[in-house]
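Structure record follows, encoded as structure tokens.
Missing here is one protein chain; the remaining ones are kept as they sit in the complex.
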Amino acid sequence: MTAPLTLSHYMIVAGLLFLIGVFGALTRRNIIGILMSIELMFNAANINLVAFDRFLHPEGVTGQALALFVMTVAAAEIVVGLALLLAIYRGTDTVYAEDFNLLKG
Amino acid sequence: MTAKKPDPEDKKPEPAAAPAPVPVPAAAAPAPAPAAKAAPPKYVPPTPVLNRGNGRLIEDRFTTWPTQVFADRWSRPGYQWGAGMLAGILLGFAVTSALIGELAGWGDKLYSLLGAQGLPPLAVEAIWVAIKVILVMHVILINGLWSIWWERKISAHIQTRVGPTYAGSPKGWNFHGWAQTAIDGIKLFLKEDVTPAAADKWVHALAPAIVVVPCIIAFAPVLFGDGLAAASLDIGTLYIFAFAGISVIGIVMAGWGSGNKYSLLGGLRGAAQMVSYELPRGFSVVPVLMFAGSLDLQVIANAQAGYWQGIIPRWFIFYPVVGQLAFTIFLIASVAETNRTPFDIPEAESELVSGFHTEYSGMKWSIFFLAEYAYVLLGSFLLATFFLGGGASPINAVPFTLVPSWLWMLGKAMLMMFVFLWIRWTLPRFRVDQLMDYCWKFLLPWSFVNIAFAGLYLAFWLK
Partner (left out) sequence: MLEQIVFYSLSLLTLASALAVVLHRNTVHSSLFLGLSLAGVAGLFAALGADFIFAAQIMVYVSGVAVLVMFVVMLLGRASDLHLRQINERWMAALLVCGVAAVGLFKIARLHSATVATGAPRPSTHDIGRLFLGEWLVPFELISLVLLAALLGAVFFTRTENAR
């Protein structure tokens, strides 16, 4: 445990978080659950960006600035996603993904 | 006829004057006139009576008319001691700030003393951090004792009554009820902790913690004087605003976890209000940050040192338009953030029962209560740091500049807290849609305009 922390440590944590998010996005029935899993994926990418900035380019802050952009886009996306969900809920009165099958052939 | 004679004359039985109606006022006047000069009868306390037959005597204190007790108060040694107790609490506050101050001054010596003990550096760090944490928590807890008592006294005097006067008195040590808050705390400890059956147990239990813990965390970079912060962070301001915003989650949890429609409504409205007012609060501080050039609270306080023409201190509140506008918006937004009247729809006692903390009793409720005053203290310290110079003396004369910076800081923070408390008992409550309109359509645009003004200032006036 006293080995110094390397970039691979942070990449593995970010990777596991991303995979947990992918699993959630693929298997959750509730749409809000899917949106929450997408948030986890965004955060995993952010951890990676900031870790690259710290370990590979310590003299600049490009990774952190890019992580800020990703944060902003993720916030905008979840706002619109939840607004869409509210609109759909008013029409169909359900929030489960398997119930949105109106276009099914 | 009764208009001619003053009050003591009312003691004379009316039948003596009734047979002499208006036609003969002059005949009736001389007869009662000598009796009019009689002094008011000496007050004789009634004989103490037994208490409902269980053999115990009601204490003299409870059968004496309160006005008389009040008139004789300074003659009781217990009362004089009680005055000392209250001064002691104030002193406790000041001493804690002083300890923080002096410890920071001896900080290096203490740190090297700890290091010289031969402990591993991790243990030295841990002990040092533990000392700082204990000091900061001390400030927050004593603030609970002080500000709640002060609020009750201020509210009482604004409403021309006296407020708590009996508490803290074995046989008369009750100077203005100094111990009221402590005794209320003990009472709340002993109350039954009720969790509604329809409540989600974990969420209901964790909500008070999530409301109060971010406040304690947010006190880390708060400046208690010159160079007296528990953690000198480069992003101090942003850190405080970030953690102060986490309490919204606690309020939503409290509202939903109570399993009660009205609590949920109160919780969601409260959360909406707090999230909305975080924006003007953050944006109104941006001109201050522009003038100071950093988010670090110490740098902001240092940027306000010095005097214009040797007389007017360079506090940000004195900057011509930007300072006053920023101060006003930050003050209003802080009052709204802490859910105090006139913005206390979420916990409106006369409307939604108690809003999101309806279903809380005992210690959990008191944590919500203490958290509100801790946030008020945080807001007061921030107002003092951002706008009132934080530790700088307002007058450039020798006796004032010798006063230590932590005492000035404490004074300014207490002045700001008085403003918070004063506003609560003066203004009526906003309706919830008026409240949201006020934030989004008035405070937020004006805070943007304020940033534009600050930009113009920096471009053309200040260098």
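Order of writing sets the labels: A and B. Residues in every chain begin at 1.
We adopt the following convention: a contact is a pair of C-beta atoms (placed from the backbone, for glycine too) under 8 Å apart; a residue touches a chain by one contact, two chains touch by 3 or more.
Remember, it's a predicted structure, so these values are computed and weren't measured experimentally.
Among B:V252, B:A303, B:A392 or B:A413, only B:V252 touches the chain left out of the display.
Set against the missing chain, the residues B:L110, B:A205, B:L238 or B:M436 yield one that touches it, B:L238. For chain A, the residues touching the chain absent from view are 1-13, 15-24, 26-30, 32-33, 35-37, 39-40, 43, 46-47, 50-51, 53-56, 58, 60-62, 64-65, 67-69, 71-80, 82-87, 89-90, 95, 97-98. Against the chain not displayed here, chain B makes contact via residues 122, 125, 200, 202-203, 233-235, 238-239, 241-243, 245-246, 248-249, 252-253, 256, 264, 268, 271, 275, 278, 294-295.
Operating definition for what follows: only the chains that are shown with their structure count from here on.
Distance from the chain A centre to the chain B centre is 41 Å, each centre being the mean of its Cα atoms.
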